[in-house]
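Only one protein chain is missing; all other protein chains are in place.
All chains are identified by letter, namely A, B, C and D, in their written order; residue positions are counted from 1 within each chain.
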Amino acid sequence: MFEAIAFYLFAFLTIAMFYITVTTSQALYALTALAAGMIFISAFFFILGADFLGAVQIVVYSGAVMALYAFGMMFFDTTRELKEKNGNKLLVTGLATVAAVLIVVIFAAPIVGDNITALYPMTEGAGNTQEIGIVLFTKYLVPFELAAVMLLVAMVSGIVLAGKKMDLSLTLMSDAEIRDMKKEKKKKVLS
Amino acid sequence: MEIGLNHYLVLSTILFSIGLVGVMRRKNLLMLFFATEILLNSVNIAFAAISHYYGDLTGQMFAFFVIAIAASEVAVGLGLLVVWHKRHNAIDLDLMSTMKG
Amino acid sequence: MLDNILSILIFFPALAAIFGFAVHKDSMRAYGVSVSFIEFTLALMLWFSFDSNVSGMQFMEQLPLVPAFGINYILGVDGISLFIVILAAFFTMIGIASLSDTKDVKNMIITLLFLQMTMVGVFVALDAIVFYVFWELSLVPMLYLIGAWGGPLRIYASVKFFLYTFTGSLVMLVGMLFMAYFYFQATGVWSFAILDWYRLILPETFQLWLFAAFFFGFAIKVPMFPFHTWLPYAHGQAPTIGSVILAAILLKMGTYAFIRFSLPMFPDAAVFFMFPIAIIAIIMIVYTAMVAYAQEDVKQVVAYSSVSHMGVIILGTFALNVEGITGSIFLMIAHGVVSGALFLLVGVIYDRRHTKMMSEFGGLASVMPRFATIFGIMMMASVGLPLTINFVGEFLSLLGFYQQSHILTLLAGIAIIVGAIYMLAAYKKMFFGEVTNEKNRNLPDVNKRELIALVPLVIITVWLGIYPKPLLGPINNSVESVVQLMHDKAITEEAKARIPNLIEGIEITKTTDTEAQ
Amino acid sequence: MEILLYTALFSPLVGSLFAALFGASPKTLITGIVTSALLGVSLIASTILLVHVITTGQFVQVELMTWMATGDLYIPFGFIVDQISVTMMMVVTLVSTVVHVYAIGYMDHDKGFNRFFSWLSAFVFSMMILVMSDNFAGLFIGWEGVGLCSWGLIGFWYHKESATWAANEAFIMNRIADLGMLIGIFLVYWNTGTLQYHEAFAVMPDLDNATLTWMGIFLFIGAMGKSAQFPLHTWLADAMEGPTPVSALIHAATMVTAGVYLVVRSNELYTLIPNVGLFIASLGAFVAIFAASMALVNRDIKRVIAYSTLSQLGYMFAAAGLGAYWVALFHLMAHAFFKALLFLGGGNVMHAMNSELDPFKMGGLGKTMKGTMILMTLASVALAGIFPLAGFFSKDLILEVAFVDHHFIIYGVLLLTAGLTAFYSFRIIALIFHGEDRHTSLGFHPHEAYKFMLIAMTPLLILAIIAGSFKSTYFEYVTMLLPGTEYHVHSAATYWIMTIGTQLFVILSIAFAYKKYMCKDIKVPDGTSAMENSFKYKLLINQYYIPHFYNEYLVKSYRALSTIFWKQVDQKIIDASVDGIANIFYKTGKNTRTMQSGNLSTMLKWMVAGTVVLLSLAVVFGLAVRHSDEIKTILSGLGV
Partner (left out) sequence: MLEPVNVSLESLNLMTLAPMLIPIIGALLILVIDIFKSGLDKSLFVMISILFLLIDLGAIVETAGIFTENGTMMGVFDVMLIDGLAILAQLIIVVASLLFIPLALTHKHFHEFAYPEFFALFLFMLGGFQFMVATDNLILIFVGLETASLALYTLIAMHNRDKSFEAAIKYFTMGALSAGFFSFGSMVFYALTGSIEINQIAAVLGANGFADMGFVLVGVVFVLAALGFKLSLVPFHTWAPDVYEGSSASLAGFMSIVPKIAVFIVAMRMFEFLIHSGVVWLEVILYIVVVVTMTMANMWALVQTDVKRMLAYSSITHAGFVMAAILIGTTQSNSALFLYWILFSFINLGAFSMLWISRQKHLPYHQYTDHSFEKFAGMIQTSPVAATIMGVFMLSLAGIPPFALFWGKIYLISSAVTGGYTVLAFIMALNSAVGAYYYLKLVVYMFMKEPVINKDGHVFVANATTPLKTIIGFAAVGTIFAFLAVNPVLEFITALVYKSGY
């Protein structure tokens, strides 16, 4: 019973939050609602016994991602109200509704999942974090390491893209200009 | 009333659809990125739920990696936005259609 | 050397073309003439060492190309292909020799030499894919010839030519792949070798579909009505040499392919489609002849006349008997010579006046008597006068088809009337009457360079018209084997009846002998 | 003998090629002399062959080489000299030698002198092939060859529009007939398996009648074209645009009789199908009177003679159709002589009158051109069939044949025609040579032709006079090959009545002609007289409006149809649909490229939309699978 109440409550809350996120014209509202929605989602994780995931959700999303977005917002100065031209809302909502209805139609039927044996079953008596640790560092070691590489890539990308070096485009400069620039630099170095 | 897997899946689907709405109607790139986060998060709920009902950890692993991916995407996406904003002082995607046809 | 003469024939011009890039452009014509002369000599050597009494393939060569997929480089000639190869070599030679001063003559000669490679390749390939390779490749130099040296609409014409034929041949390619698949199913081995395919007897429905697929490719190339509309544009815009080669050789690819592929592989389908195709052929003959009559541009007259003659070739091919097929092959050569010559002749006048409109001319017979004479001879050949080369082919084609249908042959025979109408009308407009246009008053007659090209053609036209035997003999032998093969392979009763059994005569005498005993 | 045969055959070719060498150069008399000499050689060779055939009764048959051989088809260049062909050879070589010599004078001032002789000799060569060939294919070679030379010679003065038009008309009309001929040849081949005359005819009696009938009809269609029978006759009159020697040789003596030759040659076939024969005869009779009627009013001497030729060809076909092949051949021969003579005479007149052809503008030429007058008058007498000249024997024979065979309608028609023939022949004689001088006032200063031209004509004159006397000899010898039916009217009385009656009728006609056209008040008609405005006159002078009909309805509609085919069908339908298909792709691309608006939002929408479409398919399919049983029951309930 508790589970049901919690489910419906958080379901309502997440839906509401995300609805605000996609509909509001205030970027700040959207960001706040998104953050709230993500925290509510972590509640589901806790309900479902995925404690580690819930923690990660809060840390990574509400912490890291939201902080990044907040920085971005400040940088882009999007606090002012946004005017979005939207030609056909009907199409947008229509498509989404159709998609939702279709999937719900399929999902409304019970999934034939009875005879499924868990490949990595949860062990009684072990905490969720422990279990995840074991699976992550055995079976999912390679994806994990690759995820590390991915984060590195993201980092390098972020640095490169946001870096000062991008302000001057060698692509758009003619070769003569580049030569002059290099000479200038050398002069600076020498002097 | 028992909350079954289907409840979670339906919820996930609804959230996913909300995400789709966001993706389609947002013209501000930053807020568009928010919508993509919604997409990934909605799937995470489903993964966690399936994982729970099957008693299998794989779903949680997937959700974990999805979170990692979402985080990396944010970094790169924001990087791109920064570059664009530096040049054009705007992040409205309607202004971004020099190439077409 | 004779063992690989076919490969040499194919690749010598290509190699020479590549070396040609290094030749200075002032000397290019001489280079081109010598290369094509060597090629022609080689082709003649092929002829002299060809054994006329053998009906099958000779000078076979085989190299694995993609054996995993049954594609092999197989070459060979028989009586059917031999003369077209020689014709190709011959026309390239005289074409280059008679080339008038055009821009980029170097590029043109290189292109022509490449074109020659593809032309020879098509006719000696005995593997469907190799055949297809050359078939398609021939489009490229032709595209360039028309597109770079053509008239004002050249780009439209060349692209149309290319795309149209390309589309058709792709459908044909699918047909080939099907054929190979059926062979694979029957034998468990992939093979694109035509001679292997000959051994395959397909059910009638398969034959019909495959025939249709192949037909589509061939018909556009021929070109058969109603797929012919690329041809007037191509001819109308092409430079003289382009038209000559297009008419003399390239169009023959389609009709040759009918004999090489469609007939022996799908005898029942050939019988099934005989009447529809004959009707198309008749439409081609009469309709395009009438269209030719309405033309104002002399080159278009010759172009449409080509279509009309191709109709006779198709008709002969689908006579499905020795006379008709032999006739159609002979007519291919004949038409090559005659229409090639006519295009050269049109080129002669075009060089002088830079127009091809007949209304601009008139009375040329008194200004350029030699030109008028040669044109007249060629026109009469085109009209199909006996003792010219065309007549032999037309006569045999019609004669052959008469066995299949009397009425249709009668209708097809209208060719000789309508052909005369447009040709004579065109000749009259150009050559007869008073010289009305001052520009024509002082036109020089054909010069030596042009005579080099034209006189041999005149000689061939008359020589082969009087004495076609050197060609008919080998052709006949090979055709007999094709017809016999068709008869043996035919499944349906009708096909058995329509395609004559050549060894039947022997059998009958045998039985009568036994009865007598 | 073979060498003689080849000599007879190839000397004209040699002459032709020799003349052709000088084709483009200015006049060289040598060409005329050499060609004539070579024709003389040919004539001599033919004569020796004739003697040989007459004396021994043997054929000379040779095979030069293979022409076409494929499958079962075997066509050699085979030549035969038998009674029929040697007759023709004699006619051809003789007339052509005369014409050649004559033409040296006639073409004296022509720029295309050399070209003329080349063409003319080429024609003789083709004609020799035609008559000497021993198979249908060879016949066809000659057949087309003479057509070609006829084209070249009619259009000899190619700067004249009318000449070239006539040349093309002749060629094309002949081609129409040639198609029939070709089909006939195919029929022969596929039914008998050979094209050799002897072998083919040997098989024919075994064939069924329908086949033979078709064969006969198609071959005769070929003959109709060459011999200008109705309805393919219009070219012959127009062919008079050519130089007069050409008209004499080709359009009177030789080529036009090729059709008769073909029927005679195929006598074994036509004997088997008398119905076709009757048709041929009827057509011949019709053409005889039809052509004669047109000749009555024509104001062009060459055309009058041409119509007369046509009429005489009708006679020959009437004879041949009735099975009297030797009679046809005999008339052919006789006709060749006097008609060539007539034409050459006409040529003299024309020459004298600077190519003026209207006899009404002449008159009284007999004073200056006595020789010509005599020649032409005698030729006309022969043509009219007055005893004892050639025409009497041959033409009367045809009338007898018709009478004896009880084809009285044909007989009547032919008889009437004989009268008409006499009338129009002497109409022009009277107009040209007699009456008062009308030409001087028009500025003509006629003169007699060269002597040697006249001398050259004398052999023809002699033959036109005496040919009739060979009748019985000829019968003896030619019926070794042809059906030797003798046609004798049963009672001598009837015979005499008939003959004398005919003679009287003819003479009366001549007298009427003289009376009408010798009077002094003949004027150049100017279209005002009552007669000229009468319907009959108009009908005749316009050749029954047949050329008009051909021109207005056939030629013009052919041209219009051609233009429609080109402009409408070829360009607007076929080509446009090809381009249309290509354009569909292009237009679709052009119209749908807007989906690539470059706007990211649109792109995302497309992506979602694509997913949703696929999703709906998936769901529909999924539901269909899930409820397949129910669907099946529903469908079966609906009777699907």
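The rule is short, and it goes like this: a contact is a pair of C-beta atoms (placed from the backbone, for glycine too) under 8 Å apart; a residue touches a chain by one contact, two chains touch by 3 or more.
Keep in mind the model is a prediction, meaning the values are calculated, not measured.
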| For the chain that does not appear here, which of the shown chains does it touch in the whole complex? | A, B, C, D
| task | Go through chain A and note every residue touching the omitted chain. | result | 102-103, 105-107, 109, 111-113, 115-119, 123, 125-126, 130-131, 134, 138-143, 146-147, 149-150, 152-154, 156-157, 159-161, 165-166, 169-175, 178
| In the whole complex, what residues of chain D lie against the chain that is missing from view? | 582, 585-586, 588-590, 592-593, 595-596, 598, 600, 602-604, 606-611, 614-615, 617-619, 621-626
| task | Pick out the residues on chain B that sit against the missing chain. | result | 5, 9, 12, 16, 19, 23, 29, 32-33, 36, 39-40, 43, 46-47, 50, 54, 56, 58-59, 61-62, 65-66, 68-69, 72-73, 76-77, 79-81, 83-84, 87-88, 93, 96-101
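The criterion applied here is as follows: only the chains that are shown with their structure count from here on.
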| Distance from chain B to chain A - Cα centre to Cα centre, in angstrom | 6
| request: Calculate how many whole Å lie between the centre of chain B and the centre of chain C, each centre taken as the average of the chain's C-alpha atoms. | output: 65
| Multi-chain contact residues (two or more partners), chain B | 20, 24-27, 94
| field | Per-residue overlap in chain C, given as positions that touch at least 2 other chains | value | none
| message | On the basis of the stated criterion, which chains touch which? Give every pair. | response | A-B, A-D, B-D, C-D
| message | Touching residues of chain D toward chain B in the complex: what are they? | response | 593, 596-601, 604-605, 608
| task | Please name which positions on chain C make contact with chain D in the complex. | result | 163-164, 226-230, 232, 287, 290-291, 293-295, 321-323, 326-327, 363, 365-366, 369-370, 373, 380, 385-387, 391-392, 395-396, 398-400, 402-403, 406, 409-410, 413-414, 416-417, 420-421, 424-425, 428, 431-434, 466-469, 472-473, 475-476, 479-480
| Residue ranges of chain B touching chain D (in the complex, touch as defined) | 20, 23-27, 93-94, 96-101
